[in-house]
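Quick one: the structure is below, and I'll ask about it shortly.
Taken from a larger complex, these chains appear in their original positions, while the remainder are omitted.
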Amino acid sequence: MDDISIDFLRDENINGTTLIEGLPGIGQVGKLVAEHMIHEMDAEKIAEIHSIYFPPQVLIEKDGVARLVNNEIYRCDGERELLFLVGDYQSTSSEGHYLLSSFYLDIAEELGVRRVITLGGYGVGHLVDKPRVLAAVNHSRLHAGVAQAGAVFTQDEPGGGIIGASGLLLGMGALRGIEGICLMGETSGYLVDPKSAHSLLEVLCAILQTEVDTTRLLERAEEMEHLVEKLRTTEQAKSDEELNYIG
Amino acid sequence: MDDISIDFLRDENINGTTLIEGLPGIGQVGKLVAEHMIHEMDAEKIAEIHSIYFPPQVLIEKDGVARLVNNEIYRCDGERELLFLVGDYQSTSSEGHYLLSSFYLDIAEELGVRRVITLGGYGVGHLVDKPRVLAAVNHSRLHAGVAQAGAVFTQDEPGGGIIGASGLLLGMGALRGIEGICLMGETSGYLVDPKSAHSLLEVLCAILQTEVDTTRLLERAEEMEHLVEKLRTTEQAKSDEELNYIG
């Protein structure tokens, strides 16, 4: 078994100029955006990636069929040549993160990719009413365009840098001359956050100069709001009861 | 030293069509079933596997003889060509799980195996009166036969997928065209569970269309029941005493 292996599901129409990474991470923000786009743009799976750096695990799908955890590449057919990198997990080890990101950049180069856009969440530890979209780039010439699309560059955020594929694809991409943009939706970090994903998607669409129907993401954001509201009410009720009891 | 090595103890009659994996895991359910079958079917050890991915340890056997921890392959002589994979430990590392499972599938292919059946426990966190046998397969065409044999496919179980050799042999087997079935006996997860093993064995026998004497397993299950009952009584007595003391 190779440490990392890729299986292409078709031979033709696999090239792309932009790779959008939405692997699991804080608030699942990047994953939500990438999977939403794959669904709305009717992107098609073109490759599956397996690796000893993923957890040693299968997931159970419908009909009780087990599937090895993986990362997948989707491609948007038609005039826009977008590729999407999504998946179940990132690496379990520090070295694996480097080796997987290096592998992804090899594939990206082979497929003609000239720009990588990585998506993630930026955890702030409290619920956010109007989530900002923070950005980082791997070349200063990309700064203006990304800011114009509505992303925010701040001096101090994210303080600890960017960890995992979202960071490495930018840092290692720069060494190979591949342009890189990282968009991070502000999020509490405690919950899956479709609202933050919605904000991020708007910025991403502006960068890509495309439009994507956001209805489903907005619906999920509203469901989440209701859920949070319900949890709050229950907690408040509990707290009131306790006060009555004590009083 | 190779990272993984196998020593065959004989050259002839080592082929098999079905490999049954019963390595250590939750409630030792898979291990109990595989070892019971090896004993009842008079299967013979045909190979020993050593690896740097096992714990760095020897076990002491009779006469104080130390033996390197290992995994072993047994084979059932005669018309049924069953192979059994059992052993002291699974891998100590995430990467090792992948590399060992890959190695096992290499061996399985060499020996002519077309189907792998992996056995394990499914921990539910409480004592189970009538343990169900959950199942997963690596191809939807296997679903009906396994269900007919008495195994249960549910939408939500096991939620986190299947971890370790029991999962990987299915997931990685699928990529090689080897059929895979995973049977998981419901169990508390706290105790070695021969009752769950007994339930699992019945389903396995139905799948294999064979019969195995289950007397010894039933006896162990009864011993375990008595042990649990005794523990419960003691705990109850303690608890009563404490109440008396307080009262």
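We call the chains A and B, going by the order they appear; numbering starts again at 1 in every chain.
We take it that a residue touches a chain if its C-beta (ideal position, glycine included) is under 8 Å from a C-beta of that chain, and two chains touch if they have at least 3 such contacts.
Quantities reported herein were computed from a predicted structural model and do not represent experimental measurements.
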Where 2 copies are displayed, count of copies in the complete assembly: 4
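Methods note: only the chains that are shown with their structure count from here on.
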Whole-Å separation of chain centres (CA-atom averages), chain A against chain B: 37
Contact set on chain B toward chain A in their complex: 91, 94-95, 97-99, 101-102, 135-140, 143, 146, 153, 155, 158, 160-164, 167-168, 170-172, 174-175, 180, 182
Of all residues in chain A, those that touch chain B in their complex: 1, 3, 7, 50, 52-53, 55-60, 62-69, 92-93
